[in-house]
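Of the protein chains in this complex, one is absent; all others appear in place.
Here the chain labels run A and B in written order, and each chain numbers its own residues starting at 1.
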Amino acid sequence: MTLLRSFWLWLVAFAVVLAIAVAVNPSAPSNSTRIAHLESLVKCPACEDLSVAESNATSAIAVRHEITQDVGSGMSDNKILTTIEAQYGPQILLSPSTSGLGALLWVVPIAALVVLIAALLRLARRRRA
Amino acid sequence: MTLTWLGRAFLYVAFAGAVGGMLTQVRAVFTKKKAPALLFALWSLLGVLGAVGVMQFALITHNFSLAYVSANNATFTPLLYSITGMWSALEGSLLLWSLLLALVTIGVLWYYRSDASDAVVQWASVVLFSVAAFFLGLMMFPADPFLHNPAHVLQGAGPNALLQDNPLVAVHPPLLYLGFVGFTVPFAFAIAMLITGRVHDRWPLEQRRWTVLSWGALSLGIILGAWWSYQVLGWGGFWGWDPVENAALLPWLTATAYIHSVIVQDRRGLFRVWNLSLAIATFSLTVLGTFFTRSGVLESVHSFSSSTLGPLLIGLFFFSVAVGVGLLAWRGDALRSPVGVDHPLSREGLFVANNVLFVGFAIVVLLGTVFPLLYEAVNGNQVTVGTPYFATIAAPLSVLLLLMMALAPLVSWRSADAGVLWNRLRVSAWAALLVAGILVALGVRHPAVLIACFLAALAAGAALRTLRGVIVSARRRGHLASAFRAPSTGGMIVHLGIVILAIGIVVSTSYTKRDEITLATGQSTVVDSQFVTFAGFHQVKDSLEEATQLKVVVDGHSLRPAVTTFNGRDTTVGTPAIDSNLLRDVYVTFDAVGGNGETSGAQVQSNLPAGSVVLGVTVEPLLSWLWIGGLVVGLGSGISFLRRRYVEDPQ
Partner (left out) sequence: MKRVVMLISLGIFVVIIVFSVFLGTRQPVTDATDANSPLLGKIAPSFSGSTLGGGHWSLRAERGDVVVINFWASWCEPCKVEAPNLSTFAYQERNRGVAVIGVVFNDTVAGAKAFDAYYGSLYPSIVDPGGAIANDYGVESPPTTFVLNKKGRVEATLLGAVSVAQLQAVVKRVRE
């Protein structure tokens, strides 16, 4: 068997495994996954950097109940987070909101990536010449 | 009063030794004569040893005439925690730092004693002595560990509760500091190489050895820190992206980049300037990390109390970077290598990608750590940057790094041939696909877990294949033991350790199940297929602590989660109990007690009947793989430290 053929064989097997993984998949974003996700984004009010999902402080349990209620009453993720932020202050969110200065946290990594890739391409082109 | 003066005297002696060493080396460089660097290093070391001895004596004999001892020790503090008390607070931790720096300095100077008249070694000594003098100077003025306690105190406060809860306090800080201090050596030599202009000979490659040793110590230090947090802090996690944790991670990231790119310099003479920059950056980040930990500008569970050290440490940071950048600007152009990277998918190309990822991640972690300060300065409000941000960035980066671990060992230098690569990759590819297939068949659908395990298997395959090649060629030469010191052996073992770590992290964080259960005495329940029984209360009272322990049986093993009050500071902490095996960890905390039950500081829930308790039970699969992986990483770096120099390699 040539190398190329063995590669295609492997690729086909890979595709099969991938297909099974994707097709036989029960995940629709259920309420409990949403709740768990939201809980990981909100800081426990009495702690340094634990999320309400991880802490058992009374204030953390209170916030967890609030999130569960809000999800049950149909509020969107964004609305829930902004409501909690309004109540406890911006430091309650473990990842700052992307509006305003918080955008810097995402702009800088992406910009750095672009700059680095550009520098590498220039380097590669110069060496080849 | 005598202890104060004795301790301070030793510090002055050590300081004089460091300054003397620095001055004589400078003179030696300019007059081209040899100067007794080793002697001054020994002088300084003896001074530091004396100071450490005085502090340890005071701690062990509970001598409260030193303010430091009365704040961190008590008459009933056990011997172990008296000894470790030296580094449980700011001033003492500087003593540990200075001790390790003095030991490292004398070790390095002794190793290069036959090159003592070489200008590179002389300039490196100047830098080492200067840094030592700086930290000793800190202890002489703003952060005096031997401050006299004017009050006639009969009893000290004892160590911080979380610092006497677990013997890991004896190992984590020394290893961590050894890592930090060790990075002073490549920095010193980088400065020396830039000043003398000699970057072409053996000196750059020598630095690999010291960097690997420091990197290994730092890696072990960080892993042990995570293990300690896990065992003690009570939330079942091991890493919080806390500013002080990030401070230790930053130099680790640049040091990892350095270890890899120096391999390229070794083989093909590339990246000379870049490697020097990385060495300078790693040391500077160590100083910056010290600044975050000791200045108090960022709130953290780990930071020491606020002090005036902040501006001084930032000064050292700025000075190191400024000198480094200045020297690089002066010399850099003359040091550029004539050759380049031939192909982006050659081994050199993949190492470039490796560096981009590690350094890029370091920049992002630094940004996230400093961002709350920036936000407060601009907006006046407080903001938190926590796990969600860092994890979102770390996840794709980790995937790419695992992929590169899978490819780079199999790819050739200077060229990229798809056929050759596939030939080498085939076995690992099928093995990885088999692993993924089995997981899919078992019902695993978490994309993170599937991707991570697939790539981890690929990476393990590449490492194992390389190791097999090393062993085969060693056997062919009739000298099996030489495989131990072959160039890639240590590194591939480290990669295997990282693979184990990665699987442990991904699986445990994806499948952690947290539950709060209420049990009456004698009652049992099943949590995530773990059988948990509450068997009753047990009170402990001794000179050190007062604790209410719960007798809990998990899967046949007896655990004692508790709520403990340490005498002295009278602080109450929860003491978790863990049942650990290769497959899963069960993490149990004493959350509340019912009715009017024994309190000893535990939360009381009066709506529950007396004699019942609320237990926090967290089941985390494969968590022990983190510590096993860490151990393998440490082992691999030790082997890498001992590896033969490339020049001696018979191949």
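The rule we apply is simple: a residue touches a chain if its C-beta (ideal position, glycine included) is under 8 Å from a C-beta of that chain, and two chains touch if they have at least 3 such contacts.
Computed from a predicted model, the values in this text were never measured in an experiment.
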Completion exercise
Touch list for the missing chain, restricted to displayed chains, reads B
Completion exercise
Out of B:83, B:325 or B:416, the sole contact with the unshown chain comes from B:325
Handout entry: Selected from B:205, B:314, B:421 or B:553 as touching the chain missing from the view
Key = B:314
Fill in the blank from the handout: The listed residue (B:101, B:157, B:519 or B:633) that touches the chain absent from the view is B:157
Practice task
For chain B, enumerate the residues touching the unshown chain of the complex.
Solution key: 67, 70-71, 149-155, 157, 291, 295-299, 305-308, 310-311, 314-315, 317-318, 321-322, 325-326, 328-329, 332-333, 336, 370, 373-374, 377, 569-571
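One rule holds for everything that comes next: only the chains that are shown with their structure count from here on.
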Fill in the blank from the handout: Distance in whole angstrom between the CA centres of chain A and chain B is 26
Practice task
Write out the stretch or stretches of chain A touching chain B in their complex.
Solution key: 3-4, 6-7, 10, 13-14, 17, 20-21, 25-27, 40-41, 43, 48-51, 53-56, 89-96, 100-102, 104-105, 108-109, 112-113, 116, 120, 123-124, 126-127
Problem - Residues of chain B touching chain A in the complex - result: 235-237, 240-242, 299-301, 340-342, 344, 352, 356, 360, 363-364, 367-368, 371, 374-375, 378-379, 381-389, 392-393, 419, 422-423, 426, 429-430, 433, 436-437, 440, 445, 450, 514, 516, 589, 591, 616
